[in-house]
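Omission of a single protein chain aside, the complex is shown with its protein chains in their original locations.
Our next item is chain A:
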Amino acid sequence: MKKKGFVDLFFVFLLLYLFLPILATMFYAFATNWNKTVLPEGLTFKWIATLFQDSRFIEAFGRSVLLSGGAVLLALLFIVPAIFVIVLYFPKYEKWIQAAVVMVYAFPGVILAVGLIRAYAHIGVPMIAAVLGAYVISILPYIYQGTRNSLRNVNARQLLDAAELSGASKAQAFSKVLLPAVYPGLFAGALLSFSVLFGEFVLINLVVGSRFETVQIYLMKKLSTSGHIASSVVFVYLVLMGILTFIISMLTKRSKGAQKV
């Protein structure tokens, strides 16, 4: 009994330690003034409204969405079909993808940034394109795991065989049977990739520079000018990530339903 009480207390302290800074940041985004009191002196939507009236934030948000979304879209268009073909028809080549996945984790962001600048800065490739390419590669682990697990969960090869023997062409089997069966897993992988890229700071800052403002760079600049606005940026970011996480968990539940088949 005594032991259980200690564990509960430890757990409460751990939760406080983890969530207090986040809660405080969120409160600060809505606080009129919070300098000398334990709790905010009042609540206001002023900072959030100011943030959304700032065209620089809207532009930075748009750039982050475009850059992250674009990288995810490119990965879906080029990497996913390659993973489909390799997993379903040439599984012996999977080891090469796995090696590439490990390499993504092996390169620290700073080294990658220096490498990108040295490789592309002098041959006329726009640095933003180089970063976009690096983003596409950096989400390979999420896209690969999501796609491969979905294909395995639904026993994809057998689904294709069953569809073809029911009279479907290869294209029909792919579009009418396989894609709808694996899309929750694929979509979850894409959203996860998007949320990871949306929070990326190192590459974009080092390779393109802070003049190309994304949400993270905007946040860094605001940290030194207005704590309330910076907290509002974090709040918006957390809400967005919360929505993405909710969608991913819903989709994952759906994939698990399909897994029982």
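Here, a residue touches a chain if its C-beta (ideal position, glycine included) is under 8 Å from a C-beta of that chain, and two chains touch if they have at least 3 such contacts; residues count from 1.
By our rule, contacts and distances are computed from a predicted model.
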Report summary line: Record lookup, UniProt, unshown chain, options "Response regulator", "Cytochrome C biogenesis protein", "PRC-barrel domain containing protein" or "Carnitine transport ATP-binding protein OpuCA" -> protein name "Carnitine transport ATP-binding protein OpuCA"
Requested in this report: Consider the whole complex, including the chain that is not shown, and state which of A:116, A:159, A:217 or A:248 touches that chain.
Outcome: A:159
Report task. In the full complex, which bits of chain A touch the chain not displayed? Write them out. Result -> 154-155, 158-159, 161-169, 172, 177, 180-181, 257-261
